[in-house]
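Rest of the complex left out; these chains stay put.
When the chains are written out, they are named A, B and C in that same order, and each has its own residue count from 1.
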Amino acid sequence: MYRVDLNCDLGESFGHYSIGMDSKVIQIVSSVNIACGAHAGDPLVMERTVKAARLSGVAVGAHPGYPDLQGFGRRNMGLSPKEAAAYVTYQVGALQAFCRQQGITMQHVKPHGALYNTAAKNQDLAYAIAEAVNAIDPTLILMGLAGSESIKAAKAVGLRTAEEVFADRAYEEDGSLRARTKPDAMIEDEEEAVRRVVRMIKEGRVTAVTGKDIPIKADSICVHGDGEKALLFVKKIREALTAENIRIAPLGN
Amino acid sequence: MYRVDLNCDLGESFGHYSIGMDSKVIQIVSSVNIACGAHAGDPLVMERTVKAARLSGVAVGAHPGYPDLQGFGRRNMGLSPKEAAAYVTYQVGALQAFCRQQGITMQHVKPHGALYNTAAKNQDLAYAIAEAVNAIDPTLILMGLAGSESIKAAKAVGLRTAEEVFADRAYEEDGSLRARTKPDAMIEDEEEAVRRVVRMIKEGRVTAVTGKDIPIKADSICVHGDGEKALLFVKKIREALTAENIRIAPLGN
Amino acid sequence: MYRVDLNCDLGESFGHYSIGMDSKVIQIVSSVNIACGAHAGDPLVMERTVKAARLSGVAVGAHPGYPDLQGFGRRNMGLSPKEAAAYVTYQVGALQAFCRQQGITMQHVKPHGALYNTAAKNQDLAYAIAEAVNAIDPTLILMGLAGSESIKAAKAVGLRTAEEVFADRAYEEDGSLRARTKPDAMIEDEEEAVRRVVRMIKEGRVTAVTGKDIPIKADSICVHGDGEKALLFVKKIREALTAENIRIAPLGN
């Protein structure tokens, strides 16, 4: 039987600022990536988000990002791989403490935003992150863009990996995401988006923006909980997966 | 045979800013309290300080403080006990990740500055911190002002404790430190300071500022590495302790 | 003819985080207090908020707060008066630059949250802030709690003042706001709240929580734009003031 993980970023509120429909989306995914206080989140938000994850029975991942709250971790920063790895270590550790307090084990680490995108292409950064995560706990799973340098580096250092795919994004022939600044970057038609995801899981293939079919591994699908429309799309994906006999479950064993 | 721990704050540099004679003082103490990125320290500093502690064979403790770099954690902040406990959890976890990368186990947690002083007097804050630390790892030792609410709360929740004493500070009759704003707050005479410490360890007593003898437990002595004079004083204490057959060792078992 | 200012906090969004119904409330007040990047706001938010104020024709004030984004400036911080004054100077100056870019003159300075509350009671802090503002620009108006130390200090250093009153808060006999932690702190009945405000403006009196009438000066009424209910209440106040022949206008001359 086929299976796949549904993951969503969570715990992105900060102090007085609240964003995301965390309490709703947590009910319909299998894994969550929790912000760790650098690009979003704070200790109180992390504490209650980890607790909510435990109560909802979803698997927890750390979602470390660049130390840039004003830019929400989406602006590139000229950190050396060594610096970036130390920031990742810091954030993963901080979230692990809340996991231990809740009696749960962290499942995975998924870098956020600009860090995710840069690590997907930059081998040195990808290795530095993978080695840092491996040195913290070799049972952690590294989640990254399917087929990217992040995944290759994680495998090379001996970590388990979760290759992540996007339902609503177009792919280039080399497996990278088509930049949002280019035309046809988004899959606007929800039915098509769902069909593409099902095919990625069952056939391991997706049609690139050029029309050519490329191989892709889909361990986890990235979904969003930042609005009613996003939630409805997650439900549509869930229904399609169920109808196709694809089991939705965390990455675990 | 008597024994005592010598502890020193370490890893207080930040980015381009360097303070403390870390590489020297680490050679002459038995435990270090490493800043965790809130009031001082950053991920790179934490990484290299934990590594230095491993190489020097000193025991590592987390030194969480208020999130106030500009005030170096010395300004009070009106955090609720729940908030303060979450910040402590965050910081302890962050440092633990670097400890795991180095293959060492964190020995203790010692709150810093205004957080230390407030927890010493405020039962609610002391309990919130003790419970947070216990929930992260019940084998951690809570270091706090000898006889204070911090120590009482830690014992009440079942944590091991390390009662900390100060060689160069005067005590009030209730065992609290005499405020620096008052006269006679500091023990200026180094010989007297050393004699007081030896007596605290061997007799469990110290003479308060009023002249009255009070009981005190000395598991660890707080020393400083922020200048040549401070380093010389640590060496003087070490020599006196050795001459008195008091073994200097981490808190361990 | 009577006149009064209606003021509202504005520009409290930060980076990716958006709060407040700024574009709506700005249409129905006469002055706005714009966050200056310490407890809320950031340079981009400040830039567009000052521009919106110019376009709406409302007067602009700086709203400096403690440097505590996580606590939204509502947590007390143990800053010395000298430190607090330097932080106020910094923030006022930052906002003034955006005002100059828009070709408008800053009307007033109103400290935020815990800084506002502490300055209302603490003479040293009140003086330090008043002197700092006066040294930046002696034509600035200092807005503070009616009858408080903030107002007294501002008058003493020669600044013009705006005494601020609250429609929905109960007052103690000494003119201070009744703490929210106590019963009867809020005026729940909107009709009563409006009647109280009108009386403060026309008679210069308000009934304290004890039942005793006390004198109060109402130069400006604090209103909120953080939700539909709040906006409706502002409109209700506006209508009542208009019906009572009280002109709503900025503080100016």
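Following the convention adopted for this analysis, contacts are C-beta pairs under 8 Å (C-beta built on N, C-alpha and C of every residue); 3 or more make two chains touch, one makes a residue touch a chain.
The structure presented is a predicted model; accordingly, all values stated were derived computationally and were not measured.
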Task = All chains share one sequence here; work out the copy total for the full complex from the 3 shown.
result = 4
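Just so it is clear, only the chains that are shown with their structure count from here on.
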Note = Across the interface between the identical copies chain A and chain B, with over half of residue numbers shared counting as same and under half as different, the residues used are same
Separation of chain B from chain C, taking each centre as the mean of its C-alpha atoms, in whole Å = 43
Request  = Any chance you could list the residues of chain B touching two or more other chains?
outcome  = none
Request  = Spell out the residues on chain C that touch chain B in their complex, using ranges where they run on.
outcome  = 67-68, 70-71, 75-79, 114
Remark   = Within the complex, chain A is touched by chain B residues 37, 43-44, 46-47, 82-83, 86-87, 89-98, 100-101, 132, 135-137
Query = In the complex of these two chains, what residues of chain C are touching chain A?
reply = 14-17, 19, 40, 42, 69-72, 74
